[in-house]
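One structure, as structure tokens, below. Some questions next.
Missing here: one protein chain of the complex. Every other protein chain is in place.
In order of appearance the chains are A and B, and numbering begins at 1 in each one.
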């Protein structure tokens, strides 16, 4: 349970908030590279950390993320023309480059140099791993680009998607680091979803509904270990690294749009081989952690306006534990059902919530250290990002952090540990 | 005309308000019994007095009305599974019985007794007369079950319905005890609606547009007598009992959902015989005081988004005085047109509003006495509820409260007095 002001600090990420300062320390996913498919294509509205921005790609392929509104009289540049190396406002022809610098004010004499004094707020926008990342903090503190393994493998080894979630980001994160709900909510899917079925670990998940959580700090965040009984007195461990602020090696992860909405980004990758055609097709079809969308949008087809297409008969018959189809929407429906921002002064946490409890404390501590002592938060350093999830069986007396030390690192040329 | 603070007191019924305390003294209709048609059927969201609740019916047929949100981390239990004698949260399998008691927290050892310490807010939910009633006040003050006559006759003698009204509850009540508008608003229907036409009293209503109101206190509220001229110097009396807080023997009656919406409940019953097939069919077809609904909801098909399907030609031709079809929607359209909460500091009341004026004073007095002196409000005692409406012709010098004393009581084996 949190105090009101703690809940506020963790859930508010707009300009000027401590939580906002924390998020502005990191490279964050802003949009999919496929949303800006070619040079001079139409610009895309991007709302991030409660700031309204516009992403575009210029004639030479450079990406820009700038203030959505023209500096002149406030027209939305979404209506702009993507012209020769700049975005031109359709109202009076003011033109901006990818850095937000105004490069032309047609009504003013060029020799006046007026346009040089006009510059829109802008942030860097860089492609890595099929995602366009941005950094919205102070330029002098800009960290190196992210080095998450999924973002560094070859494109054919990876699948990336984003989905609108109509809740605060923290509800999405807390679901992502909560290994305990798998035995309940996704029970049906573990044995039927083409991307999940067949793994031996599923049976451990299903057979032991009372996992024991051991959570330990990592340089960039936490390892959240969930221990379930295996054969012969051994334990099955499912270890979810969380890298601050919102990256978990088990999806989804939330990136705040504003305080009531977030993007959840999902990826699958294989560290050694290309994904198969069948795997990619299943992901496109909304299996696994993916969803189907309302045409032309990133909003799920099953959403709060249609009660997530709840199937009470399937729920009753046990074909689906939740009645909502698909792992991602099972999570999203419940997280959204808490309301835009859940009131954490009223919850009752139990032992399996240890990951969530420690993650909140880590976030609170980091925000405080950043705001009060200017300390760079964990997870900014790319070294912190070179972690892997693992699902392994260990002897009863093993300390997983030590026993699985190697499996939790990115090891080039070696596959993930997964039972 | 009311002062601002009086209007607030009467129209606000959320937790912690004096008006809310008043409503929490009574058994209130929560939902139709038909909404929970069988054991282990899907749960139903119920918003009442601004509280978000969930109604369900367990394996043994017991009804429960509990907090909508799981005590663990706030997920909506509407997504829950109605299982063996309890509702199970789909997120981590926490299970609650109809009293809101948590009976299982799967992640915790059963021997820890953890779940015994978790109990959701809950209220009793009891079937009577086709309605599931709840009492949301302090348990030690819970009154006996309601004894309105319609709720005690055999099912085949009764028809009950509810309808969403998008206005504060008091606007619905004030319409219900306002016998004066019948001569105007429902003029066309009195002679054409299958459930109204043919009664001799209609002609009295139509012929005398200037009724004289005599309002007297009853133990549970008021008798509102409207006097119109009859033949031979006699008077036609239409007497509407109002039992606090919101029961009138002439429909509709409003039960607050929140301060901007209410359920209006309507019933017809015959004290001696079963309703005929033709009567029931007419009620199902939206005649009389009933309406047709948007499919799968209790929201009327004619509503504010479509201007109540206003038929200006019918209004002009006089086929309908109001242009809106049906008695219930004629009332609802006007009551909703006042806005969510009408500003009663700006009204101009006349003699025919006496019932409304006295009802408000009675409500204000009762709320004050309850909050300040802990006095049980009128209408809580079931004896107060054994009243009947009457429509009778009396000599000119008769005092209706005395002359119709017997007709205003529930008299087993005797029919209603109705001209």
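Keep this in mind: a residue touches a chain if its C-beta (ideal position, glycine included) is under 8 Å from a C-beta of that chain, and two chains touch if they have at least 3 such contacts.
A quick note: this is a predicted structure, and the numbers were derived from the prediction, not measured.
J.: Which listed residue, A:9, A:118, A:262 or A:341, touches the chain dropped from view?
T.: With A:9, A:118, A:262 or A:341 as choices, the missing chain is touched by A:118.
J.: Return the single residue from A:15, A:37, A:61 or A:90 that touches the missing chain.
T.: A:90
J.: With respect to the chain omitted from the figure, which of B:181, B:234, B:260 or B:292 is a touching residue?
T.: Considering the complete complex, B:181 is the one touching the chain left out.
J.: Contact with the hidden chain only, please: which chain A residues?
T.: Residues touching the hidden chain, for chain A, are 40, 42, 69, 71-76, 78-79, 81-82, 90-93, 105-109, 114, 118.
J.: Taking the full complex into account, what residues of chain B touch the chain not shown?
T.: Within chain B, the residues that touch the unshown chain are 174, 180-181, 183-185, 209-211, 310, 312, 315-316, 321-324, 330, 333-335, 337-339, 342-344, 346-353.
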